[in-house]
Structure formats: structure tokens, C-alpha cells
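Here the complex is missing one protein chain, while the rest keep their positions.
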Amino acid sequence: MKAQDPQGFSQLDAAGRLRHLITLAGLDGDLVRELLARAQHYVTRPGQVPAHGKDLAGFTVANLFTEPSTRTRASFELAAKRLSADVVNVDVMLSSRVKGESMLDTIYTLQAMDVDVFVIRDAQPGVTQYVAEHVADHVSVVSGGEAHLSHPTQGLLDALTMLQFKGGFRDLVVSIVGDIRHSRVARSAAQVLGILGVGELRLIGPDELMPDAHEFPGAQRFSSLDAGIDHADVVMILRIQNERMEQARIPDAAGYFERFGLTPERLRRARPEAIVMHPGPMNRGVEIASEVADGPQSVIRRQVANGVAVRMAVLSHLAAARRSRG
Amino acid sequence: MKAQDPQGFSQLDAAGRLRHLITLAGLDGDLVRELLARAQHYVTRPGQVPAHGKDLAGFTVANLFTEPSTRTRASFELAAKRLSADVVNVDVMLSSRVKGESMLDTIYTLQAMDVDVFVIRDAQPGVTQYVAEHVADHVSVVSGGEAHLSHPTQGLLDALTMLQFKGGFRDLVVSIVGDIRHSRVARSAAQVLGILGVGELRLIGPDELMPDAHEFPGAQRFSSLDAGIDHADVVMILRIQNERMEQARIPDAAGYFERFGLTPERLRRARPEAIVMHPGPMNRGVEIASEVADGPQSVIRRQVANGVAVRMAVLSHLAAARRSRG
Partner (left out) sequence: MKAQDPQGFSQLDAAGRLRHLITLAGLDGDLVRELLARAQHYVTRPGQVPAHGKDLAGFTVANLFTEPSTRTRASFELAAKRLSADVVNVDVMLSSRVKGESMLDTIYTLQAMDVDVFVIRDAQPGVTQYVAEHVADHVSVVSGGEAHLSHPTQGLLDALTMLQFKGGFRDLVVSIVGDIRHSRVARSAAQVLGILGVGELRLIGPDELMPDAHEFPGAQRFSSLDAGIDHADVVMILRIQNERMEQARIPDAAGYFERFGLTPERLRRARPEAIVMHPGPMNRGVEIASEVADGPQSVIRRQVANGVAVRMAVLSHLAAARRSRG
């Protein structure tokens, strides 16, 4: 164990730049806006050659994904490759290791091979920060999704998507619909929206799937979808898992769709120019109707495209911050 | 769903170049010859540095292989990398998705990450064309093998191999031996040979494994190997699977070898300079004797080498066609 900041772990360096990206909680608004601007710089139109760069030339990125995640892993992999990094995918179950030390041995081994950035997805809370606390000074850890707690690049891509379509956050009404309680997507969205000063944040879902009272401070809570999306500018639908329906005493997918599925009719309660978001993968006909998912208000593909841009921005920020630390 | 050509799906663009490669059926002879010439340009001798290029620099190729296929996946991966593409391998079971929409969501997600070319192998008929019908205008789909129906790059590599050794097709007698009924290799070979005007195509195998009467128009059918390879210039042996022997009421591998295994003795019935082909992986001692597989008339390794060249040719053709569409 090395010396830690007396205030506890910090994902920032002395100059306030990111050394790691574990959570969006507590990030400075200027830093978030810089990351979004950097990401916007990497956005290209479909059919154009996507942005490439040399920012990570000579760097090695290791993807350690311990939950199945084709899309997020591929997104990070392409972001790293398009910035000229060497990339290795390592199939490893960090948190399933018998002891924490054994988990760190895996990390230290890869670090000794000159891995510069670890992208880690792990189902166990605290693993990404734990790794970040123990890597060498020049090494960065980026969360690819941590339990129900944090999915920071998802939060950034969601914010970037809202910014592109809405131009700002101050007057925005954002409604998040579904299993808020178990959603890292919802938590990271709430964090980034708090930082950027969103007008109004609403959480909609069955009572049993609402977060604890102290979580999501300032957000309004609704158990009725119709009420919750009234005049919303952004409707963010979450994926629902079957075992959660049971927990919410909803008999089946049809029952969930009836209560919380976003249909074209329901969407009419939101503002006319409202956008519809979903982190994917979608359960069509369960939490969202296909007409909505593929409809003119859906920006779901744009979220995916922004995901690569945001991950490129985070990686290039980390590389630049490291270079300026010397 | 977007507007489709009134004649139905076309894998060609308005200028007659490939936008996709789903099947060889119906391709123009000039186009096939152009692809073969382009592939020949990528052929190098063993031990030389293989051909490399920048034709796909900035492009992203995603390999979606839903059947186990080490060799074909590696061949496409190397073809793409040697043309400087960014490559991602995605382990995904497209057709096992519950609904077609869910399959398309996977495709659209990767497309939103700026994947330019999908290489897809799937056991379910129609999946590759279905994907091709739905991707964006600038995106291409290449079949890596579709059910029993189509394996177009295999057909092209087989044609290239015959061209290299025989110089042309007009006077050629080609005998395909084995489980024709379930073979995408045989179908794509028959298609490309039809386009290129082969002299004579013969199908040899147990009656139960012969294709339906309307398939393979113009081909002669034989249930005797000796009769079928008489004076053949090319003997193409297909892999036989155990469950098919049963279907053909052949007790075991030895029984199959006795009736349809290509031995040196039997090969003497073909023309003296006949070549022996096999798409691999071989069941030695079942459909082919090792003496033949490793003998002087075998061009099986050359087929594999041509496979990379053909895949490079297809990828670079697709990239050039896209560039010229602007």
C-alpha cells in the first residue's frame, strides 16, 4: 500500500486532471465540460472515416471485462485502437479471485508488462477504485461499469447526447424510467446532470425499484410513467431484467410494458421535441416499444456513436494529463 | 426498413460494383474476373512477406462468427489487418437472438461505432442478406459462410486456384465429391463455375446426399466415384460429417472411405495432371486418403493461401466501390 491522500482516494492529479475515471461523482463542472468538448471533437457523421489520432501511440490499454459486455468492450477497444494504442483483451474474473491480493497480482503482472490504462468492468462494488488505489503512479484505471454504482463513460455519453440535441442543461427536464435502484446508468446520469446543473431530474419506476431515500438528492420520484414524463425534454429508458419484475411484483414482461413501457402514445405527454434515450441492449416490447426505439425522437444510435467519442476523449485526456505530469 | 430495389435485394451498387457479398449467384462474369485478378495481385509465394496495403486504413471490420471457425475467421482477420483496417472480433450469436429486431440492434450498435464491414458467419439461412438489407448505405456485409447455402469467398478462392493451375475454365471437367446436399462450398463452387463457363460440372455422392433435382442445373450426377472422376481435371472433395453417413445409410467412416474416399488408385482415373482440392478441415482416411491430401496433385494449402488473397480482394473492392460512390 502506498501513501494516500489524507482526504482518501482521489481520481484527480494535483492539477485537477483525471488520473483515473472511477466515478463522475464529485467531478468539477469545468473538467466535465472539457471532456465533453474533447469528445465532440471526435464525433464524425455516419459514413465518414471516424476520427483517428496518435494520442495513445506507444501506450497499452488492457480491457478487463468480467461481465459479458460485447458492446462496451468493443467501444473501448475501438476507441483505443483509433488513438493508436496497443490493445490486449484479457478474460479475467478479477473479483472472483479468492483473495484481493490475488486480484492485485493479476493487475501488477499486467502493469509490469507496461499496461498504461486498465479498463475494468466488474460486478463487485469497489473493485475499480481498489485497483486504482494500488497501481503505479503512471497507470490509469477507467471504469467500464461497476456493479449498480457507476458507469462514468455512459454518463458522459448521455450528457454529450443531451448537449448535442438540447444545447444545454439549465432548463432541461430529464426523466429516467425503470429499475433506478439497480442501475449504474441512472446513477452516473444523475451525477453528471447534477454537475452540469440540470433543470429537473425525475425518477420513474415501481416503488420496489426506487433507490433509497438519500440517493439521488433533488430528484423527484414518480410511480406513474404518465406523470413522470409530462413535459419532459429527455426520456431515458433503462433496461429491465426479468428477476427485477418479480421483485416489483409485476407478473411478466407484458405487465411491465403496460405500466412502464414507453409507447408512442405515452411519449406524446413529453415535450414535442423530446428525445428518447436507452443505454442498450434494449428489450423491445418490454421497456420500450419498437415504434419509439426506431422513431424520429430516438437518439439511441447516436448515444452509441458518442460512446466511442467519449471513450477516446477520456483516454486522450488521461494520456495528456500523464504527459504533463512528466 | 428502408426502400429496396423493386427487383428485391441487390448486393450491387448502381455502377454494378459489390456493395455486399452475400452470394456468388447472379454475379456478372466481368465482376468475378476482376475480383480474381485483384486477388491474384495479393498472392505471394510462401516465405515472402505477404502483401500489405493501406486500402482499408481508417476502416473498421467486425468479424461476427456464430459458428466455430478458426480458419475462416483468422483468414478474414489477417486479410483485414494486412490492409490496415481496425479489426474487432465479436462473439455474438446473431440468429440465436430471440427476435430479429434484437439481432439488428446488435448490428446497429456496432454500425454506430463506425464499423464499415461486417463479416458474418451464421448457421441460419437468410441472416446475412437480412443484415445487408438493413445496414446503412455506406456499410458492407460479407458472408463468411451461410448455412448450407453460400460461402462466396470460398467459391472465389476455389475458382482462383483452378485458374492458377488450369489457366481457364472452358474445357475444364470439375468433379465435386461428397455431401453435396448440405454443402455451401459446393453451391458457391457451382455458381462461380457457371458464371465462368466451366466445361463440365459433375456431382458425386450417395443418392441421399444429392441435392434436389432443380438445384445445380446442368451438372451431371454420379453415385459412383470411379465414374464421376473419370478424366476429371479438378477433383474437389467435401468434408463429410458423421451424422450424414447415417443419413446416407453408410455404417461408418470406413464404409464411407470405401465408397467415396479419394485414394491414389482412384485418383488415377482422373486426368494425369488433375488437381485435388478440399475446403478443409479434412477428415483424413474418411473422405480423402493422406497420400492424396499430401500428394503432388493436392493444391489444398494453395487454396488456403488464396483464401487470404481473395478476402483482401473483396475488402479492397468494397472499399474502392464505396470511395467511388463518394
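List of remarks:
Lettered A and B in written order, each chain numbered from 1.
Just so it is clear, contacts are C-beta pairs under 8 Å (C-beta built on N, C-alpha and C of every residue); 3 or more make two chains touch, one makes a residue touch a chain.
Note that the structure is predicted; figures quoted are calculated from it, not measured.
If you put the hidden chain back, the residue from A:Gly16, A:Gly29 or A:Gly58 that touches it is A:Gly58.
Within the full complex, the residue among B:Lys81, B:His138 or B:Lys166 touching the omitted chain is B:Lys81. The residue touching the chain not shown here, chosen from A:Gln48, A:Ser102 or A:Ser224, is A:Ser102. Among B:Gly58, B:Pro125, B:Gly255 or B:Gly280, only B:Gly280 touches the chain left out of the display. For subunit B, the residues touching the chain absent from view are 44, 46-47, 49-50, 52, 70-71, 74-75, 77-78, 81-82, 280-282, 284, 290, 301-305, 307-308. On the side of subunit A, the interface with the absent chain consists of residues 58-60, 62, 86, 88, 90-92, 99, 101-102, 105-106, 108-114, 136-138, using the contact rule stated above.
As a working rule, only the chains that are shown with their structure count from here on.
With centres taken as mean Cα positions, subunit B sits 41 Å from subunit A.
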